[in-house]
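Notes for the one structure printed next.
Of the protein chains in this complex, one is absent; all others appear in place.
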Amino acid sequence: MAAPVLALRDVSKSFGATRALSGMTLELWPGEVHAVVGENGAGKSTMIKIMTGVHAPSTGGVEVDGRPVTLSGPREARAKGVSAIYQEPMVFPDLDVAENIFISATDLGLVQRRGLLRERARELIARIGMSLDPDRVASGLTLAEQQAVEIARALSQDVRVLIMDEPTASLSAHEAGELRRIARGLAAEGVAVVYISHRLEEIFEVAHRVTVIRDGSHISTRPIAEVTPERMIAEMVGREVGNYFRKDESHATPEVLLSVRGLGVEDAFEGVSFDIHRGEVLCLAGLIGARRTDVALSLFGIRPATAGRVLWKGQEVRIGSPRAAMALGIAYVSEDRRKLGLALPLSIRSNVTLATLGKVLTRWGLMRERAERAVTQGYRERLNIRMADADTPVGKLSGGNQQKVMLAKWLETNPQLLIFDEPTRGIDVGAKAEVHDLIRQFVRQGGAALVISSDLPEVLALGDRILVMREGRQMGVIPHEAATQEGVMRLATGQDRDAA
Amino acid sequence: MTRVLGPWETFLLAVLVLVYAANAWISPQFLTVGNQINLFQLSIEKIIIALVMAFVIINAEIDLSVGSMMGLSACAFATLVEAGTPAALACALCLGIGPAGGFLNGWFVARLGLPSLVVTLATLIGFRGLARILLEDRSIGGFPDWFAALGQRGLIGPVPLGLLSFLVLFALLYVVLEKGGFGRKTYVIGVSRDVAEFAGLDTARHKILIFMASGLVASYAGLLFAARVGAVRGDVGQGFELDIITMALLGGVSIFGGSGTLTGVGLAILIVLSLRNGMSLMNVTGHIQTGVVGLLLIASVLVPRLGARLARRAPA
Amino acid sequence: QAKTLTPGQEVDMVLLPKFLGILVFDQAHEGAQEAHAELQNPGELLFQGPTPENSVAGQIEIMTTAGTQGVGAVMLSNNAGDQIVPAAQAAQQAGTKVVTWDSPIPNGQGEDIFIAQVDFEETGRVMADMAHEIMGGEGQFAVLSASPDAANQNAWIASLEEVLGADEKYANLELVETVYGNDQSEESYNRALALVDSHPDLKLIMAPTTVGIQAAAKAMQDEGLCEQVKVSGLGLPAEMASYTLNGCAPQFALWDFRDLGYLTYQVAYGLATGQLTGEEGETFVAGRMGEYTIEADPGREGAKRVLMGPFTVYTAENVEGAAN
């Protein structure tokens, strides 16, 4: 009887007092796409880091082809045919795309042949359905493009096991579809693919089998045909969850909070005009490179606008710095939480109060530690953040919980307009629903939200109106009642241009 | 509550106790009041600057120009006094030199975005050059008695001004760094300037302030030096920057910014000083002392790391 | 009449050079050891110095510690200028004698006595004479010194300038520039070449430092400039012999550092054991070197010195013998 290509046997892993995995067992067979689902912090990333030798298991073992192995690190794992694309893209900003892909390839000889590299990079990029210039330096790549580079890197050599940790989190619907096609294709070639995702609909599209883990323990492994979404969610969170993707009625008031006329930033976007009312959720939809982030950055004063006008409560304002934006009551929850959102090595509480330090200082500029802890505790309960205590470094939380800490930081500034850039990227279904509730609650209490999202169901579930962008231009605004996935997509891809 | 002593500080404390015990055992003079005061006095300028250097490095920058700024202030002071300016006024004026130099450093680093290693390497040369222009090949001494007394005699009992300043500054900076909002910002900016900027902190201003503080303290140290040794030449403070940075790093301040404590730096200072003093009393000559401090620097990072590795090997 | 020192008295002594790792200081140490043995001092003779990068602070530190330890005498080749004064005075108050050699404390405070290798006035004259002879009585020359902070070098250059200005004989010698090589081969070498470049008519580089003279001579030789620009100054025969023989550095001068160390030790021992009072006019016998008298230092008001002297001027005739 053949052995599974890779298997975990009764693996446990602890980080200090945190038990990230306990008694985990998993078998991967050639030719399958094996989905792994679980809540934030369930231990998915930890599990794959054990498969690739980044972490050594505390107890239990890893088997390759039925034989126990000790993986010293990603190098050895790759040599055994196990490659991974990590949740957070890992590129070399100083190298170009082609070199990024082939930096550790072993079959290209001693001497670098640029022509060959470029050629093969082009092939690989085409294979994953992207268009990306192999000569571009990686520092200018968007998250999605970085992800593409990583996928190409993983495919650049023989893989027997390919692990994808939330590969589609930063991709648009079209690219995500492309990626699923690739995953299926690889499986058809006999590769075992591990596919981690919080987007349940895509699990059903791509996976052959699905494993649910909860609190570091294995709950179930079944063929996809035997699972229903409700059941899967119930297993993940340990209870039944109602229909969370339901649009409730609009709370928009007639009062215009922010209005933007012909806004533009040189070299980024131009001619963006919209109003946001109190109580309204305005969604910004578009494909990657649509420059939605840049719109947000200019409203937040990071890249001040070079054209157009911004009116805040009817008054014309110039937003030249984040401080100016915050003074007005604007907050921006960044899409890049590791680089821009959180001070990872610092404690949770210092991150939560980061933007509002003044509130927890005494007259003499000293920290009021008790107040800070109280604030943190408040958000821990309100946002259901899973953490040991407020002094834990944020970097040790799982991705989703990190996201919540970042949200807490901005809610604490008590903003009137909250700009969310991909607020639910990498967040599990339960947490996603919580974040959506939060956004709704926020607008219901008189705030306004500008939500940038590449997740179409999310856009449809949240947006009172949906503004669609494409390559730095506003393509149109669709009211919620008129919005469909297809309609948004048509605008986003430029096949249609709304007159509104 | 956060613990007062982290694992690193505890380790340093243990080393310190060891060094003190060994010194006291070997040399009868070590624990005398006079020697204990000398132990600080001999490096007083360096240790005072090291306290602020901790801020600079935690903020993910470096200031190589402190020795030169110190020299420049001392030289400017001497020039002014020689020209007939009252010493007190000259002191006040020269205390402005460091902040001005620090502002220059900070502006290039924070506003222009140049790496501080490069900027302060250039000002290390430049400020030293200004000091040379002022004094050329001369040496100026003959400061008023009250001024020399401040540097050389006890101010409160046997404790001279320098040591007193160190203690006060330590207490002050401890509170600022570890209990204050300013310190919190210093850590955050040190971890990631982008994150701080996105959270609305004025990171450029903060960095400039820290460089100015570093300059201010360097100026003060320059004046202390002038008072302590009674004469000033163009080479005052030359090469001090490396010793200062060594102390900060030994104290557990991460060269990449974002971590380190003032307690650690304080302990590291005590370790270096007592070790050097002990070796001097045992007649160990200069280059061996330097070598030993070098070894200590490596060992202090290496030992805990190896210890942790061994602990991990051992069955849980 | 001359006092003779009684051997066998116990006193700890510290010989403190500018920094460690330099040949001439080691030679002085040898001389001191010789005297230490001759005088049968049961105490210790310590050779302690700072590292080159840490010279000033290091000297102050060693001086301070010596006071704390209560050693009998510190023999100091001062590199810290007047900055050593408070530390030296503190040591004196603790009962330690401070004897300087090679390089004194410029303002004379904190120092019991200075053992002058040669008369500083004479140094200027010796250099002027060498320049005069090498250049044939006329032309441009430049000085390549150590660091701007070196007290003895500065004193010598000052005395050279004085001699040049005072004596008709040197009227046609023009000192065009003084540059500093910081006693580093590399800097001195480059400075020497830069001098040649900026003064096309330069005939001589005078380097009153052993590192500088050697580097300058090497530079002239390397660039084939020996015919045009000669080198002179203060140098070690062992390092300079080949340049003297091939004509790049026809003359240079120095004194014997072993003797200097020997004499210094004798004086320091005498003072520390109370056999010498250190008063002006006191005459004593310094072992094999014979009789010396303590006198006022003409260069520094209120300071006292013992003058060792004289210079040895090295030329092609005598350099080889001295080199070995």
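Here the chain labels run A, B and C in written order, and each chain numbers its own residues starting at 1.
To be clear about the criterion, a residue touches a chain if its C-beta (ideal position, glycine included) is under 8 Å from a C-beta of that chain, and two chains touch if they have at least 3 such contacts.
In this section, contacts and distances are computed from a predicted model.
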Ask   = Absent chain per UniProt: "Hydrogenase maturation factor", "Phosphoribosylformylglycinamidine synthase subunit PurS", "Autoinducer 2 import system permease protein LsrC" or "Putative [LysW]-L-2-aminoadipate 6-phosphate reductase"?
value = "Autoinducer 2 import system permease protein LsrC"
Request  = Specify the shown partners of the omitted chain in the complete complex.
outcome  = A, B, C
Of A:Val64, A:Ala121, A:Ala173 or A:Ala355, the residue in touch with the unshown chain = A:Ala173
Inquiry  = From the list B:Leu95, B:Val176, B:Ile245 or B:Val272, pick the residue that touches the absent chain.
reply    = B:Ile245
Key: Residue of B:Phe40, B:Phe127 or B:Phe170 touching the missing chain in the full complex   = B:Phe127
Inquiry  = Applying the definition given at the start, please give the residues of subunit A touching the unseen chain.
reply    = 52, 54, 73-75, 77-79, 84, 86, 90-95, 99, 103-104, 108-112, 131, 133, 135-137, 140, 153, 173-174, 177, 267, 287, 289, 471, 485-486, 489, 493-495
Remark   = On subunit C, the omitted chain is touched by residues 20-23, 25-26, 51-53, 148, 177-180, 183-186, 189-191, 193-195, 197-198, 200, 211, 214-215, 218, 222-223, 238-239, 241-242, 323
Key: Hidden partner chain, residues of subunit B it touches   = 108, 112-115, 117-119, 121-130, 132-133, 136-137, 234, 242, 245-246, 249, 254-256, 287-288, 290-291, 293-295, 297-298, 301-302, 305-306
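Here is the rule we use: only the chains that are shown with their structure count from here on.
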Inquiry  = What's the contact topology between the chains, one of line, ring, star, complete, other?
reply    = line
Inquiry  = Need the most distant chain from subunit C, centre defined as the mean of C-alpha atoms.
reply    = A
Ask   = Cα centroid separation between subunit B and subunit C, in whole Å?
value = 35
Query = Of all residues in subunit B, which touch subunit C in the complex?
reply = 29, 32, 34-35, 38, 42-43, 132, 136-137, 139, 141, 148, 151-152, 228-235, 238-240, 242-243, 276-277, 280-281, 283, 285-287, 290
Ask   = In their complex, what parts of subunit A are in touch with subunit B?
value = 58, 300, 302, 322-323, 325-326, 332, 334, 339-346, 350, 354-355, 357-358, 361, 365-367, 391, 409
Key: Interfacial residue positions of subunit B with respect to subunit A in the complex   = 2, 175-176, 179-182, 184-185, 187-188, 191-192, 194-202, 258-259, 316
